[in-house]
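Questions regarding the structure given below will be posed in turn.
As you look at this complex, bear in mind that one protein chain is not there, while each of the others sits in place.
Letters A, B and C name the chains as they come in the text, with residue numbers starting at 1 for each one.
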Amino acid sequence: MTVVVRTITRLLLPISLVFGGYVVMHGHLTPGGGFQGGAVAASGLALVIVAFGAERLAGKKGLFSALESFGGVAFAALGFLGLGVTFFANVLAGSGKLFGHPVPYGPNPGDLNTAGTLPLMNWAVGFKVLAGLSAVVLLFALFGGESDR
Amino acid sequence: MSQWLAIGAFCLAAGFLIFGAVALRPFGEPTRTEMDDYFNRYSQPEVAANNAVTAIVFDYRGYDTLGEATVLFTAVTGVALILRKVRK
Amino acid sequence: MSVHAPILAIAVPLLGGFAVPLLARIHKKVRDLWVLLVVLFVAACAGYVAAHVLEQGIWVYVLGARNPQETLAPGGFPIRIMLTVDAMSAFMGIIAGLLALVAFPFALKYIPEEEGKNLSLTLGVLLLAGIMGMSYTGDLFNFFVFLEVTSIAACGIIGFRTWTSRAPEAAFKTMLLFSLSGLFFLLALAFLYGEYGALNLAYLAAQIRGSVVDRLALALFLAGLLMKVAAAPVHFWAPDAYGEAPAAKTLLLVVNTQVSLYGLWRVLFTVYGGALSAGVGWLVVSLGLLTMVVAAFMALAQTDLGRLVAYGAVSQIGYMMLGVGVGLVTLSGRPDYGLVAMKGGIFHMLNDALTIGLLFLCVGAVEWAKGTRDLRELGGLGHGLPGVALCFLLAALALAGIPPLNGFASKILIYEGSFRLSPILGAVAVLASILLLAVFARAFQGAFLGPKAEVRVKLPWVFFLSLGALAVGILVLGLVPGFFVEELVTPAAKALWHGRALYLAAVLGG
Partner (left out) sequence: MIGNLPFVVCMILIALGLWTLLAKRNLIKLVIGMSLIESGVNLFLVSLGYVHGGIPPIYTYAPSGAPMVLPTPQALTLTSIVIGVATSALMLAFAVVIYRHKGTLDARKIRDLRG
């Protein structure tokens, strides 16, 4: 791709990654969450694949797949965390521990340290979606390319 | 011949769907909202989340989301399987 | 931990599937061991759940609640997803567990060691998880999610042989129909949600009175699920899919079809059971007859052994639809013969899983040995592969309903029940069976009889373990069907036939 595209990609990649991270992090407070944030961040990586060519990222296929597996395992493990009560019980919410602040009923400015397992699940899903969507774009871009022959 | 058959099937399906949309309750006036009212009311005290949608996605219906994550994982695995290099 | 058995049967294979690519990086032995352990665990859980349910009634498990049995929120309506396992769900779980136990060891040996093996095993484990999820769930949207898990995993498996153009083509066709079926299902449940504001099966069942929207949703449910079970007008994906998938994994595809059929029964009997006209039953019966006849005739014309068996599998779906359809027609009066036909239809699910599974494994073994499945090139394999030939013959006879094999035990119940509803139904079913016998006799003769053919490859012993397990199952079910009918099938049939009130009471109380 041309210099213009590459320069703009260099500019946009950090922005999209940071914004994706922001959306994931505030999933329990503002519109968004793991899927949306992961998709935003993945769009940045897709831009890199388009601008710099898939070959440059070809070696990262294994990394993406491992990251995706890891996100999936982490998400399922958070589900298993509730197994003392029932599968998927939110044992951290309102417990006073990690993300355990209680929230009063009604409109409020929002507190990051709330909602129990939700933020953790958001992160797990965010990584998973980031890795999964990037892997799909990368696989399509690599198919039929030089390294494939 | 098969063209007319396709047009007939299409008209039948479209009529069926639009009839369904008209037969449903009016837009913007849900009749039965016990479950959703519960979510809007208790997502803060029970899950401590300001965002009721996220509370549903990851807590009340978190198991669905696990299935959904599985769907995405399955699709990525499937794409990797289909687009793999084959020595044959 | 035993309180959590139903969810563990679903969550462990999900986790297992996610972990397979990670473990494959360590060593392939670790991966194989892990897959086998997961499958064994699922089968054990399914067995435990079934034993518990048959003894103590419906098992409800609410996900994320403070107490697994706390089904209702204050106010008297369900808000969380719950698993609702009755005898029918438990029966499907047992079928899935049994076939997975047979299929996975075979698959570990059958699929060549390459990059695709890890991925295909992952998809297999996830498909098993999806099947278990569909069997046990008590929530419509959750059923949809797992329906999609199975659809996508199944299509990935079908497209495994990317070096031919046929496999991707079959997979594309199948995926198109599967996702259309999923979208119809989603639209139907959207209608129900819009009308009743709920997604729980039992709660919806208590609300449905047969209004216009209910009937529209029923039509969409029927359209979606009939597509997925390969009923006659939309059966054309199934032979391609079954024929192109790696033989060992085809077993799971067969179970996937059956569990979609279970979803149809669940919707018809449990959700709509209170407001169902006999017309729906007649629709199911006539589509069942059409399926069995069309598939049997199509099987006659096949020269590819895999596709021939696949058409046989499709025609068996017709028998299940006929058996349970007779039950649907007579649901308002509940005469004895309706229950007999339903027992036959449900028993046939188990029998079909075993016989079709054995046939596909035989096809896989033949292909492994000779590298082809074309009946015009095969022949004389009976000398080199006597075990496989014997298994094929056994399964073919069972499929055609020859006593004393298991196919006969269930088909006789279907014949009896449907004959008493209308003699024509029974007659058509018998004729289709005879046609199938002819088809499989020709296939056996074409592949295994004739002048001796060289077989240079020695089959791994695992193959014979899987083949033998299924063959023993066929013989046992054929020789003492009474025990299984009484212990497993009758409770499952009754769960659909009489059990609606119990199902509702288990969730909604009262």
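For this structure, a couple of remarks:
The rule is simple: a contact is a pair of C-beta atoms (placed from the backbone, for glycine too) under 8 Å apart; a residue touches a chain by one contact, two chains touch by 3 or more.
Bear in mind the structure is a predicted one, so any value in this text is a computation, not a measurement.
The undisplayed chain touches these shown chains across the complete complex, A, B, C. For the chain missing from the display, the contacting residue among C:301, C:434 or C:501 is C:301, taking the whole complex into account. One chain of the complex is left out; on chain B, the residues touching it are 6, 9-10, 13-14, 17-18, 20-22, 24, 26-30, 33, 35-36, 39-40, 43-44, 50-53, 55-57, 61, 64-65, 67-68, 71-72, 74-76, 78-79, 82-83. Residues of chain A that touch the chain left out of view are 29-31, 33, 35, 106-110, 133, 136, 139-140, 143-144.
Residue positions on chain C in contact with the hidden chain: 141, 144-145, 148, 151-152, 155-156, 159, 162, 164-166, 168-173, 175-176, 179-180, 182-183, 186-187, 190, 193-194, 197, 199, 240, 243-244, 298, 301-302, in rising order.
By our rule, only the chains that are shown with their structure count from here on.
Chain contacts here are complete: no pair of chains fails to touch. Chain A and chain B, compared by their mean Cα positions, are separated by 21 Å.
Inter-chain spacing, taken between the CA centroids of chain B and chain C, is 24 Å. Averaged C-alpha coordinates give centres for chain A and chain C that are 35 Å from one another. Counting partner chains per residue, chain A shows two or more touched chains at residues 65, 69, 72, 76, 79, 87-88, 90. Shared interface positions of chain C, i.e. residues touching 2 or more other chains, are given as 11, 14, 18, 21, 63-64. Chain A makes touch with chain C in their complex at residues 65-66, 69-70, 72-73, 76-77, 79-80, 82-83, 85-90. Listing the residues of chain A that touch chain B in their complex gives 27-31, 33, 65, 68-69, 71-72, 75-76, 79, 87-88, 90, 93-94, 100-106, 108, 110, 114-118, 121-122, 125, 128-129, 132, 135-136, 139-140, 142-143, 148. By the touch rule above, chain B contacts chain A in their complex via residues 41, 44-51, 53-55, 57-59, 62-63, 65-66, 69-70, 72-73, 75-76, 79-80, 83, 85.
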